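The complex is shown incomplete by one protein chain, all other protein chains being positioned as in the whole.
Lettered A and B in written order, each chain numbered from 1.
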Amino acid sequence: MGSIDFGKIFTLTLFASTFRMATPILLATLGGIFSSQVGIFNVALEAMLDIGAFFAIVGSVQTGSPLGGLGYAILACVITGLVFAIIHLELKANEIIVGLAMNIFAAGMTNYLLVAMLDATGVYQSDLIVGFKEVQIPIIKDIPFIGDLLSGHFPLVYIAFLSVWLVYLILYKTPFGFHLRAVGEKLEAAESIGINPKRSKYFGLIASGFFCAFGGTFLSLSYLNLFAEGMTAGRGWLALAAINFGSSKPVRSLVACLVFGFADALAIRLQQFGLPSQVVLMLPYVSTLIVLLASAMSDERKKKSIMNKHQKLETADI
Amino acid sequence: MSEAIAVKNITKVFPNVIANNRVNIAVNEGEIRAIVGENGAGKTTLMKILYGLYHPDSGSIHIKGVERKLSSPRDAISRGIGMVHQHFMLVPSFTIAQNIVLGVEPMKGLFVNEEKLVKSVKEVSARYGFDINVDKLAADASVGEQQRAEILKSLYRGAEILILDEPTAVLTDMETRELFVMLRRLVDKGKTILFISHKLREVLEISDFTTVMRNGQVVGTVKTSETDQHQLAEMMVGRETIGGRIRTTCYAKDTVLKVENLSVLDSRDLLAVDNINLDLCNGEILGVAGVDGNGQEEFIEAIMGLRPIINGKITIEGKEIQGLSTREIRESGIAYVPSDRYRSGIAIDAMVWENIITGEYYSKPYSKGLTLVMNKIITITKELVEKFQVSTPGVKVKTGNLSGGNIQRVIAARELGLENAKVVIASQPTRGIDIAGTEAIRQILIDYTSRGAGVLLLSADLDEVLALSDRIVVFYGGKISDAGYWDEGIRDRVGQLMTGGLGE
Partner (left out) sequence: MTEAKKKSNKFDFRGLLIETGTQLLNYLIILSISLLIGALVIFLSGKDPVAAYAALWKGAFGNRLKIADTLDRTTIMILAGIAGTVAFRTNVINLGLEGQLYIGAFSAALVGFGLTGVPSYIHIPLCLIAGLIGGALWTIPVIYLKMRWNITELVTTLMMNYIGIRFTEYLIAFPFKDPEARMAGTPLLEASARLPKLIQGSTLNIGFIIAIVIAIGMYWFLFGSKTGFEMRMVGLNKDFAAAAGIPVNRSYTLAMMMSGAIVGLGGAIMVMGFFGRFLGGFSSGYGWDGMMIALLAQNHPLGVLPASLFYGALANGALAMQSATGVPQSVVVMVKGSVVFFVTVTVFVNYIKRRLEKWAA
């Protein structure tokens, strides 16, 4: 194993595929940010990705177009968000438990529909699936390095990264975003000036579904055109970790998504170099633990320096 | 002068309690009307009805003589009613200006026009002569600033009638005076103010008329200039209030609790307790006064081992306790009644017996080896329930099903049932308890001192501290100052120290 040439591992392709692997996590993260900004801890991101991936395939087969697939995915995921909202907000069930139930239900449902609608077990792959095509960006594609890094991705990759900016604008620059954040941060304050918190929460969950639909569609209709059971592989949970790391702020969460994307890309790359896939595939999950640990450590370092300062002041008094 | 707002025959029933019972009140334009009453008298319910948060079961609301239905705060705002809540309704991560315009933001295309936002807030603020930095984050604003922001929030929305719910509860005397000046200025500009309070001295100072409520009903309305504290108090409680006690001094006694050079951070890592020294003698009740948020809460948590300390030494009868676990600290002789009972005083989903034994469950006779001895536990907790007059169908009842006052009694039964405590730390021990219950708990605290224990009594309610304490210290900005032993002048001294007046 000592013979691995690291120069060959860390290539431009690795960084380009970092963007690709970060995309579904990022889209789920952006969706989750809307929930968490209205004060709902949405653990159903995994379910939403799963449902999005499945219905994107159904839509693609039925309409013969990847956009049709995306449309189906959006519809299915928005309904998922709506169901979550109704059970949590109207029937007053605990949000975390509803989210967990959603994950289990979604796994069962996509599995069931795979048999019932597409007559396949476990995996569905077919020529009928029409996926997205890579986009070459004029001018940029001809610049050395940058062209290889930034051009030639699938459209949803660009949409994901542009959405970070879009989500930032919505949350921090529009009155609507102000109201959403007010609901999440101090519900009574929002309520007391006539903002309807329930409506904001409905929106937050539906927006989660909307973005996860893009993430799910990316999983099944870009690169690999297929649906496989468990293909979300915990990306919804990685997204939650990213939100946690980024304190629900879009740009900060992006950083964590890039780290996870990099771990994913590196795992694929290392597999090609003959490392056991089982070990390599642990990377994204291990990297999540490391990211969480690192952010906790830096918080504590800040706290320590404050305490030191106070202690110094006190000795100075004497 | 014409009528600004009136409620007629308002009734509001909650499960188990009639919060408002055929309430009639009419307030004229340009008037400051105080509404007073004890906790649970129905003041807050009435205000929430006026603000559209609750809907009355019967009765009507008239604004400027016209009957109006207020089905939401939005309705109330559009009819010119503004509310300043007791707990401020500000979003911490927003600036003061953003908070003020929340919901009515000036726009530039699709986006919020931040420039115009700040300008318009400044305009309104200047029109009413407010002194406030609108670019500050609400999280960084002082209590007084937050309150001014709340008032501006209503004025910005064109409020003609302002409702202030216990506005002085969190203010220092100085801030209260500033508030009163501000309110007078608003009234001069034609606004009408409803001022809810249970602090009679302040009511007498600021209001034109005073309406007294008791048990959900209006007892009467009097012209403030023609009444006095005594009469209002009698109307409020239906009888004379509790008097003081005979004070002791502790010149020649022993120190039971000694705190030296204690410094503690708060949850946001800011210095909350700044190098504090304190001695508590046996046989005395030491009152700890101060406006909420001046470090007293963190101080107590540090003593109890619930919050790490940066620096300092704490001893009980000479034995150092800093750095020990909460259990070890309790075992060295402290009983502790926490101030926020729902947060740290009780598990509302646990049974009454479970809550009562939580401090002592691991020792005899409650347990033997690994096991809890249930029949002993039930017998003893039943005795305690009786002794502390907890009104409950039994000890195997979910504590959350009891009323607030009875929950406080359960806490008292747990903490003050231990007669051998050397130090009692009681934070707001009688909050929300009726007069009979308050008297009982105060008597228990006094009994402790006669057995030689020291009592540290914290309360935001200055009257409670004054009624019991032999000596009073005051927290201000994380520092402590001694107001000395109880005498006629102590209220003034404490009042000044609470605002940082004396001291340095």
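Just so it is clear, a contact is a pair of C-beta atoms (placed from the backbone, for glycine too) under 8 Å apart; a residue touches a chain by one contact, two chains touch by 3 or more.
Note that the coordinates shown come from a computational prediction; the quantities given were computed from them, not determined experimentally.
Within the complete assembly, B:M304 is the residue of B:I81, B:L155, B:V256 or B:M304 that touches the hidden chain.
Interface note: of B:N113, B:N261 or B:S367, the residue touching the hidden chain in the full complex is B:S367.
The chain not shown here is touched by just one of A:L12, A:V115 or A:V251, and that residue is A:V115.
When you scan A:A16, A:I79, A:A107 or A:I268 for touch with the missing chain, the hit is A:A107. Interface with the hidden chain, as seen from subunit A, comprises residues 43, 87, 91-94, 96-98, 100-109, 111-112, 115-116, 233-234, 237, 240-241, 244, 276, 278-279, 281-282, 285-286, 288-289, 292-293, 296-297, 300. Contact between subunit B and the absent chain runs through residues 304, 306, 325-327, 329-331, 336, 338, 343-350, 354, 358-359, 361-362, 367, 370-372, 374, 392-394, 414.
One rule holds for everything that comes next: only the chains that are shown with their structure count from here on.
Subunit A and subunit B have CA centres that are 44 Å apart. On the subunit A side of its complex with subunit B, the touching residues are 169, 173-175, 178-179, 181-182, 185-186, 188-195, 302-303, 306-307, 310-311, 314, 317. Contact residues of subunit B toward subunit A in the complex are 51, 53, 72-74, 77, 83, 85, 87, 89-94, 98-99, 102-103, 105, 107, 110-112, 153, 157, 261, 263, 265, 269, 271, 275, 310-311.
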